[in-house]
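The chains shown are only part of the set, and none of them has been moved.
Here the chain labels run A, B, C and D in written order, and each chain numbers its own residues starting at 1.
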Amino acid sequence: MSEQTAWEIARLETGIPGFDQVSNGGLPKNRTSVVAGTAGSGKTVLALQFLMSGVRNYDEGGVFVTFEESPEDLIYNVKSFGWDLDGLLRRKKIAVVDATPDPGEINVEAGSFDLTALLARIENGVREVNAKRVILDAIGALFPQFTDSSTVRRELHRIAAGLRKLGVTTLITMERLDEEGGVGRFGVEEFVADNVIILRNRLDQEKRRRTIEILKFRGCMHQKGEYTFTVDASEGISILPLSAIELKQSSSDKR
Amino acid sequence: MSEQTAWEIARLETGIPGFDQVSNGGLPKNRTSVVAGTAGSGKTVLALQFLMSGVRNYDEGGVFVTFEESPEDLIYNVKSFGWDLDGLLRRKKIAVVDATPDPGEINVEAGSFDLTALLARIENGVREVNAKRVILDAIGALFPQFTDSSTVRRELHRIAAGLRKLGVTTLITMERLDEEGGVGRFGVEEFVADNVIILRNRLDQEKRRRTIEILKFRGCMHQKGEYTFTVDASEGISILPLSAIELKQSSSDKR
Amino acid sequence: MSEQTAWEIARLETGIPGFDQVSNGGLPKNRTSVVAGTAGSGKTVLALQFLMSGVRNYDEGGVFVTFEESPEDLIYNVKSFGWDLDGLLRRKKIAVVDATPDPGEINVEAGSFDLTALLARIENGVREVNAKRVILDAIGALFPQFTDSSTVRRELHRIAAGLRKLGVTTLITMERLDEEGGVGRFGVEEFVADNVIILRNRLDQEKRRRTIEILKFRGCMHQKGEYTFTVDASEGISILPLSAIELKQSSSDKR
Amino acid sequence: MSEQTAWEIARLETGIPGFDQVSNGGLPKNRTSVVAGTAGSGKTVLALQFLMSGVRNYDEGGVFVTFEESPEDLIYNVKSFGWDLDGLLRRKKIAVVDATPDPGEINVEAGSFDLTALLARIENGVREVNAKRVILDAIGALFPQFTDSSTVRRELHRIAAGLRKLGVTTLITMERLDEEGGVGRFGVEEFVADNVIILRNRLDQEKRRRTIEILKFRGCMHQKGEYTFTVDASEGISILPLSAIELKQSSSDKR
């Protein structure tokens, strides 16, 4: 249909082992991508590793907005990876925006979240550390159970638009109850998002295996299907950029 | 029952590789067809390729109504296919109607969409570029979650009727949460529509495969069942006009 | 239990190839039968072919009540079968009652359908063309989503009773979302109806195959199970009056 | 635990071929049994055959309460079995109570059924023909969709208690949407009923096969599991009192 162009959507190299290969070059730059996964599937580790790698490998600041884990917990939880989050906070490489519920408040009306205030706090963080990367971790907390899907859609649009203005590349993590079926709880999330990544923690004959899949990247080439990854204390997440078939062959080669 | 007539419903050649073969000649002319698919199944690429091919191969203008992606994103996202949407907008070959939610507005009442105004804006676009092809991309955004199915039915009829008067051939894309089961969210969409095309992104043993199926074309012959297609940067969408069986044989012939 | 009687419920030969064999003689005469099927399963073609055959083979007039497709579309859609609906309308062999939603009306209260008025319009049509056959196509449109099932039951009884008085044999087509499970949306349709026919568009390994089944004919013998049928431009619908097993054998005989 | 007693709950021989063997002697006498089945599974034929056989073989009168089919239809529908219902009505062997919705009434409030009046009409019928057998056909019509299950429970108890006083053996037929899962729509029917029989119309590889199962008879021995039956014009329903295994053997013996 057209002469093969060299043109490609700009990407941001993540530095996460294997991810830049599987995604054909990293995350779409200056855009928002959604990472969906069940509990414990590795969303928070992936998101933080994205920030850490930004600081270490590309000297890019990062902002982490946390809706579930307190900043203290976050810092503590990733120490075992050898990530000195605390030091980076002090050295103003990374900023944390604490959006967890205040245990002191008792009767907060559900759903009364103030998105404009949140965006302002994120903007402050971005300025403070000159951030190029932003994380919104566990965004499900933003929407009460019975929110109308049109509201979810509009708010997600506002978040993406607000962040785009700041010139940052954003990862939003989203909770998922099942490995199969639709991506989000409200049936609109996967359509509103420009880019969707799925983390799975497959249970097969009582053993677990972790996989990552790029479900869609609007306007981008990327590898299709699921890729196996591991989480370990020295490396964090590493993705094996081999398809299931290649993996099987390579493992049978070894025997 | 009757002498074999030469009579056939008029078709509009799409120019999308393989589609005109699989559909026995293209889309039913001057009518509305629905393209349903899960997130990332290729709805927007198919729809835009339909417009691009109209301009390039048949010199027919096109109007693109977008409910999810902003016009700027659209232009940017398809650059990698070598499609110069921007140039075509300037040369008044293609018009874009922006129906995405306004991030500035906060308290829009859900469902208060003004269909008459939208049809008027489309009509303007059609006049401006002398359009023969119209796209409504991601129409799900039009109907809040709890819309009664009778309302959805009536509004879909009004859209189809409004567009028919303009003498254009229309593709409406519709979001789908599952590869199986009914086509739309409200249980009436597939019955109201004259023509229904399904895009699938099948997950089989952790690999993805894309297929297209013409589920129904009222009054038209068409090939039945699913056909494999690919999306790549130089061609966009290409459909392999071979059935699953032919495909298997041709691939086993090669070995 | 009794001496074998020659007595049999009166039937109306449909003239649809294969149907009169599979049904042991045609539709129960002067009664209402329901044809249920998913989108594109062939309900409208079957229904119209029933009317066409009435005119051509038995010189019986027919009335077509349409809830989804406009009369103009209907006429146009079946031209490819060589059916000159337009001519038959002019020659007062067939009458069409247009019960599609009026695109001009905006705020019609859902569910406020006037059944008495509809029956009166049908009666007019029957008189006008001296009809023996009546079609109500896509009756789902009559009942909004949240209609109580008792209401649906009562209205279906009123329709059947009203039509019986006119001395006609009626086919009502009904939309179905899934190939499996209950027949109608409200869980009562299949019990109220005297006769139920199911059209299926089976998806098996990405290929489609059409089947027809007579689920029940009150008071009548009929063949049981599913029969394959085809739709083509010269014949319309033709049913292969062979069971799956006979079909397999006959096809293996050929080899 | 106890000396084997000769004592057995009294039974009423039905005269339906095979049924009295499968049930170890017929229906529990002077009690109510529920027959549940999907549309066209044979509920009405079984119920009527129960009455016919009462008249013919045991000279017992019968009352048929019909909620779906009009008396005229009933009479007409079973003529093909050689059952002269009309004659039996005139000779006061069988009485029919018409409880179908009145097509003339338009705005009957759903659920406003008067059970006391119904029981009185049944009592009249029983007196008139000196009935020993009573049928309530398609009782689902009694309960609107959103009836609370406690109400259904209480009303079913009242019906059973009312009929027991009349000294009759009753069959109540009940509509079922699926071959699997719970028996009734409200989740209490099968627990309230003393005796439950299930008719199935199994779809296996596109062929249908009819089976009958006695799910429970309180206080009675009966055969367990499903038994095949047929419906034909000369015999009505005949049950093969052989288990699936015996059936297989006997059919393989023949070869």
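By definition in this document, a contact is a pair of C-beta atoms (placed from the backbone, for glycine too) under 8 Å apart; a residue touches a chain by one contact, two chains touch by 3 or more.
Computed from a prediction, not measured in an experiment: that's the story for all the values here.
Chemist: Please state the number of copies in the whole complex; 4 are the ones shown in place.
Modeler: 6
Going forward, only the chains that are shown with their structure count from here on.
Chemist: Starting at chain A, figure out the least number of steps needed to reach chain C through touching chains.
Modeler: 2
Chemist: Tell me, please, which chain's centre (mean of its C-alpha atoms) is farthest from the centre of chain C?
Modeler: Looking at centroid distances, A is the chain farthest away.
Chemist: What rotation angle takes the CA atoms of chain A onto those of chain B? Round to the nearest 5 degrees.
Modeler: 60
Chemist: Taking each chain's centre as the mean of its CA atoms, how far is chain A from chain D in angstrom?
Modeler: 61
Chemist: Find the geometric centre of each of chain B and chain C from their Cα atoms only, then give the gap between the two centres in Å, rounded to an integer.
Modeler: Each chain's C-alpha centroid was found; their separation is 30 Å.
Chemist: Please output the residue numbers of chain B that touch at least 2 other chains, ranges allowed.
Modeler: none
Chemist: Using the contact definition from the top, classify how the chains connect: line, ring, star, complete or other.
Modeler: line
Chemist: Which pairs of chains touch one another in this structure?
Modeler: Result for touching pairs of chains: A-B, B-C, C-D.
Chemist: Of all residues in chain D, which touch chain C in the complex?
Modeler: Of all residues in chain D, those touching chain C are 17, 38-40, 44, 49, 52-53, 56, 68-69, 73, 76-83, 100-101, 103, 106, 108, 110-111, 138, 140-141, 144-146, 175, 177-178, 185, 203, 205-208, 232-236.
Chemist: Write out the stretch or stretches of chain B touching chain C in their complex.
Modeler: So the residues of chain B touching chain C come out as 1-5, 7-9, 148-151, 153-154, 157-158, 161-162, 181-183, 186-188, 190-194, 196, 211, 213, 215-216, 218-221, 224-226, 243-245.
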